[in-house]
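The complex appears here without one of its protein chains, the remainder shown in place.
Letters A and B mark the chains in the order given here, with residues in each chain numbered from 1 onward.
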Amino acid sequence: MNKLVKKTLITAVLAAAAFALYYNFSLLPGYQDLEKGISDYIITYGLHDTGSLNLITAVLYDYRAFDSLGESTVIFGAVSGIVLILSRKMLPVSSKGLSFIVKRTLGIMTPFIALFGFYVITHGHLSPGGGFQGGVILAAISIIFSIVYGSAFDYRRYSPQTKTVLETGGALTFLVIGLAGIVMEGAFLKNLGFLTAERGTLISAGSIPYINIGVGFKVGAGLAIIFYSMIQKTFEEDF
Amino acid sequence: MNILEIILLIFLVFSAVMTVRFDEELISIIFLSIFSLILTALYLLHKAADVALAEAVIGAGLNTAIFMSAISQIRHSDSD
């Protein structure tokens, strides 16, 4: 009986919350009224200002690059926290991995996955994608290694130290590009003028591709570290 | 709102409800990744390719792997 009361209560509260949200969102203006404020400006002048064909990347890594620095720092903090809480002695679970067929197939596929990851990272200013998405694809390679070949293989290929260096290296790249903006252009994270080239080519859009690469390594290595520390066998004796 | 979008939205709600309803964690996780895939399709329909890519990679790919590893840890400690 008590359980039933609790359930109905929770359902009622959730329904009320859902109704309140629905009602309030129905008050909001529709799509057609949205074209005002800064989005208009960015759509009109974004390509001219930043040289990035992908306007979302232009916003993420030029107009509001500081937010991206913050967001990637959130991942950095999450990685540190998870490693802090879950880290035990570095003794990976050494499963034998999956069957021979799976191993062969993924052995052939892995380079292409990596290629796709790098493509998404480096073409962030030209096509959909960017550092965050490409980084996750790179992290997926590490995850596939752990699942298919066993985590000892992954450990030997990319040790946690390498991943840490990659992660902090990516973070520092972002910071250094930002500081270069102060020295060369007079404002933190301002797009570096001397790197601009013809629009639409791979090396264009100023510092945006380089920030993308930094973020890509940071996110990729960070998420791989998270996954790695989650599959470790837990031991009591530590520190 | 075209037919495809309506169908996708219905499936979206369906998979969300299924995620919550099942006691078996594994099934919940699978439904969660289906939820992410449907969401990806919806983002694509609304021409938000960047968000769709992020959702597909993180929601359907990485989240599933991390949840699976968490589940394996929980089961491991339960059996001991």
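Everything that follows uses one rule, which is that a contact is a pair of C-beta atoms (placed from the backbone, for glycine too) under 8 Å apart; a residue touches a chain by one contact, two chains touch by 3 or more.
Please note the rule applied: contacts and distances are computed from a predicted model.
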Options "Phosphate transport system permease protein", "DNA-binding response OmpR family regulator", "Multicomponent Na+:H+ antiporter subunit D" or "Nicotinate dehydrogenase subunit A": UniProt name of the undisplayed chain: "Multicomponent Na+:H+ antiporter subunit D"
Chains in view that touch the one left out, judged over the entire complex: A
Touch with the omitted chain, as defined above, among A:5, A:28 or A:101: A:28
Contacting the left-out chain in the complete assembly, out of A:171, A:195 or A:224: A:171
Residue among A:9, A:109 or A:182 touching the omitted chain: A:182
Residue, one of A:8, A:39, A:99 or A:201, that touches the chain absent here: A:39
Residues of subunit A (touch criterion as defined above) contacting the omitted chain: 24, 27-29, 34, 36-42, 62-67, 69-71, 73-74, 76-78, 80-85, 87, 161, 164-165, 167-168, 171-172, 175, 178-179, 181-182, 185-191, 239
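The definition used in the following text is that only the chains that are shown with their structure count from here on.
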Footprint of subunit A on subunit B - complex, ascending: 49-50, 52-54, 57-58, 61-62, 65-66, 69-70, 72-73, 77
List of subunit A residues in touch with subunit B within their complex: 54, 56-57, 120, 128-130, 132-133, 136-137, 139-140, 143, 147, 223, 226-227, 230-231, 234
